[in-house]
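Below you will find the structure I want to go over with you.
Apart from one protein chain that is not included, each protein chain of the complex appears where it belongs.
Think of it as A, B and C in the order they're written, each chain with its own count starting at 1.
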Amino acid sequence: MAHTTYYPPSGIYADSFKKDIRIVKTRTQLILAVSAMLLLVAVPLIPGLNSPYLLRLLIGIGITIIICLGLNILTGYCGQLNIGQSAFVMVGAFTSGLLNHSFGWSFWACVIPAGMVAAAVGVVFGIPSVRLKGLYLALTTLGAQIILTWVALFHIPLTSAGFTVEPVKIGSFYFDTPERFYYIALVFTAVMAFAAKNLMRTRWGRAFIAVRDNDRAAEAMGIDIFRYKLIAFAICTFYAGVAGSLLVHYMMWAQLESFTLNDSIWYVVMIIVGGLGSIEGTIFGVIFITALKELIFVIGPMLEGTLAFLPIGAGSGLLLVIIGGVAIFFLIFEPRGLAHRWNLIKAYYRLWPFGY
Amino acid sequence: MLKLSNVEVKYAGVILVLRGVSLEIRGGKIVALLGSNGAGKTTTLKSISGLLHTELGEVTAGTIEYDGQRIDKLGPEEVAKKGIIQVMEGRQVLEHLTVEENLRLGGYIRKKKSLKQDLDMVYGYFPKLTRLRNSTSGYLSGGEQQMLAMGRAMMAHPKIMLLDEPSMGLAPLVVEEIYAIIERFNAEEATGILVVEQNARAALAVSEFAYVMENGRVVLDGSSAKLAENEDIKEFYLGLSKFGEKRSYRDVKHYKRRKRWL
Amino acid sequence: MEFLGKIVIAGLMNGSIYGLVAIGFVLVYKSSSVLNFSQGYMLLLGAYIFWFFKASLKLDLLPSLLLALPSGFLMGIAIERITLRPLIGQPLISMITVTIFLSLVLEGLVSLIWGTYPLEQITVFGRGSGTVGSIVLTTENVCAFGVAFGAMVVLILFFRYTNLGLAMRGVAEGHQIVQSMGIGVRRIFSISWGIAGVAATIGGILMGTTLGFQLGLSHIGLLAIPAAFIGGLESPEGAILGGLLIGLIESVVSGYLGNAAGVPATFVVLILVMLIRPYGFFGLERIERV
Partner (left out) sequence: MLREDTYPKLLIRNSRLWSDGVALRRKDMGIWQSYTWKDCHEIARDLCLGLVDLGLKPGDKVAVIGDDEPEGYLAEAAIQAAGGIVVALWSDSIPSEVAYIIQHSDSKFVLAEDQEQVDKILEIKNDIPAVQRLIYWDPKGMRKYRDPLLLSYKDLRALGAKRARAHAELFEELVSATKGTDIAQISYTSGTTSLPKGAMITHNAIIASAKRMQEAAPLERGDDVITTLASASVFHSWFAGYNYITGVTINFPEEPETLVQDYREISPRFILITPRQWESVSSMTQVRVNDAGLLKRSCYNFFLPVGYEMVDARRSKADPGPARRLLYKLGNLLVFAPLRDKLGFRKTKYPFTGSAFLSPDFFRFFQALGISLSQVYGSTESGVVSMHTQDDIDNDSVGKICGGVEIKISDTQEILVRGESIFSGYYKDPDKTEQAIRDGWFHTGDSGHINERNHLFYLDRIDNLDELSDGHRYAPAYIEGKLKFSRFIQDVMVIGGKTREYLSVIINIDFESIGKWAEAHQVPYTTFVDLSQKKAVSDLVRQDLVRVNKTLPEPSRVIKFVLLHKEFDADEGELTRTRKLRRSFLQKRYEDLIEAVYGNKSEVPVVTEVKYRDGRTGMVETSLKIRTVYQDEITQR
């Protein structure tokens, strides 16, 4: 939904199809991309930026971006709603944690299986609803959220109380401090984002968009809607699983509290605010909402302090009202999210001095 | 009397669809609006009936007056209450409701007590519908659905009825039947009718005055008789070549042939 | 055996309330095909508003009810007016997503005004209790069941036989068609949301009497979804049956497997039903002519 026509500067032409669909088309784009990457890599080294608080925030943003990328592929590109994403993050987290805790597998051995298991569980929940037209996937994913939390709480010994997990290590080098783990998070986020961007150039990507825009027409064209909705949902849950594994190995502790229904709703808020169907949008959305949340964490207690008559717990109430309000504002006034606003700015610059 | 002057319509504030359309429907007259796909015919109808607002469309310039009052800013419900009912393109019927329920909804804005007479009036015009009274309208044939859609509009005793391509997708015999009923309804109820059609022959036959639209602008207007004789109309809408007989598609060239609206 | 009887009665009690809330859910779905995920939190807010009149303002039962129900109606209309009306014409996914975000805002409002701790317990229908055979029935339960059942009957009659009910079913088919006939789609939307608001408020009050007025009430809203779905999302009668069934399942399962198992079990049932009979017991096979 956030696709835009591309206004290349004059003198840029494609004399082969490969050149035509390249992600980085002009030299300036290449320079911008490389310099952005260098800046990100250098963050822990720059004195001003490498405070533990900021690094922990960036790592959190990185992992959340991976979760939201999966969600955006499903919702933004394939048009299916999933409000149980954090349950699948939990599945990935506990799989990776248990493999590491009980069988001593290193992080590198656990992360892909974690994604796979999450995807498998996802498919189990996906099959019933994906057969139907309409947004019934929302119902089953809500069910998944409730059922999986119940299973983890009562039926798996370790998970209800929480357990320790080894940090990521290469040889003898442990990524246990924020400065070190930052690079793991950065690499994974970049790889997963690039994979998502590339996915849209493949047959699968085009099939997803066809299913989103007009599933009847897609079906008429021979696209097996059931199969592609399921693939999209599997990719979405795979992304969640990998993120879960990363989270657990970063916190070195696996516990149930961080995978609630509210978290799932927040991920949906992030992709709506960021922009459905756009990779850059996902990144904008995650950063915007995380920044807003941090802001409120600062204001909340202050408010509770000053406005004494507020009951206990008003701080969390305020957070919910503001985030929910912002999300609704975006849905109504800026349905295509920050990505669209960003594209408009780019177009304004590119079209200068003309208007169209 | 319904009067559009210089109406300009934009979708989502950007896509300019109507570029200054002016037309009039005097009380009780049948007026035809011709044009190919995408000429802006349906948009013109929706700008009158107010249905534009549900599709992010809005009248950005010019005015639409009905009996002196401006109606281009009103929502579809108020326009309908003023007596302008639109029968939409493609026989839009409420599929899961029965025929009778559809008709009852048609008369929603009328007082309850006249429901019985209105139903009998419609069944009078469309005897076929009496038999299908309780069947689910989703399973009716194309012709029956078109009759139901028009019957439903008649239930509201409109002063002006906007028909959007009534002949679309119907067999020629059914089209004749429908146009006969349109003429009868116009005669008996003195309802002004604006019929939008691609089937120029049928529309010109039934109407007194006609407009031709092309990409958002009225390019030609005149009495239906005069238009039926117009060189370009015959060429591009009636498929008659310059010698009057049918023009076959075989000799249409793939390279562009320039129309001359001089 | 005696234990089973008690569970069945409790199940039916709760089931009737779930059914009532499910009707609200179905009403919204039928008129605008929107899955209203904020139904549970409307129930919560409705219950708290009633509690405010009953406990804070110390009014007794009847005046509190007479104040709470209209405010529930207004709550429904306000929600529709502020969040859903601007989205008319937007894709369906946006409308459904807005109800999800609504649940955040409503929960936030409630905790902002009343805090997050459970409110002080109040009696609604009076103390008393009686026994039927060997099963103890409190007046609270019996009255709750009565009110729920009454509300359900009223809703069914309204929906089936009044002109407004017919208009609502028309709106569900196609907004533009109905608008072209002079029916104010916006008015129909706000009425259906208003009724959903009332149903949620009643459900909230009744649930409050048994479970107490606390944030947990919103989970009851979650149960309305499987109830409505099993009933077929199309007809109010389906919603009631679905509600009763869900009530039974929830109380039986939590009785034998520990009370946390109740809610997940209902969703397991939801998924099973979705597999076998996607349109529920009373749903209509959607006519899809291309």
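Quick note on the criterion: contacts are C-beta pairs under 8 Å (C-beta built on N, C-alpha and C of every residue); 3 or more make two chains touch, one makes a residue touch a chain.
Not measured: the values here are computed from a predicted model.
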Which displayed chains make contact with the chain that has been left out? A, B
Just one of B:A61, B:A180 or B:A225 touches the chain that is missing; which is it? B:A61
Please identify, in ascending order, the residues of chain B that touch the omitted chain? 5-6, 8, 19-20, 22, 61-62, 217-221, 231, 242, 253-258, 260-262
Going by the touch rule given at the top, which residues of chain A touch the chain that is not shown? 8-17, 20, 351-356
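Simple rule for what comes next: only the chains that are shown with their structure count from here on.
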What is the chain whose Cα centre is as far as it gets from that of chain C? B
Could you work out how far the Cα centre of chain B sits from that of chain C, in whole Å? 44
So the centre of each chain is just the mean of its C-alpha atoms; given that, what is the distance between chain A and chain B in Å? 49
Chain B-touching residues of chain C, taken from the complex the two chains share: 88-89, 163, 166-167, 169-170, 173-186, 284, 287, 289
Residues of chain B that touch chain C when the two form their complex: 49-51, 54-56, 75-77, 80-81, 85-88, 92-97, 101, 104-106, 108-109, 112, 136, 138-139, 152-153, 156
Mind listing the chain C positions that touch chain A in their complex? 33, 35, 37, 83, 86-87, 90, 92-94, 96-98, 100-105, 107-117, 222, 225-226, 229, 258, 260-261, 263-264, 267-268, 270-271, 274-275, 278, 286, 288, 290
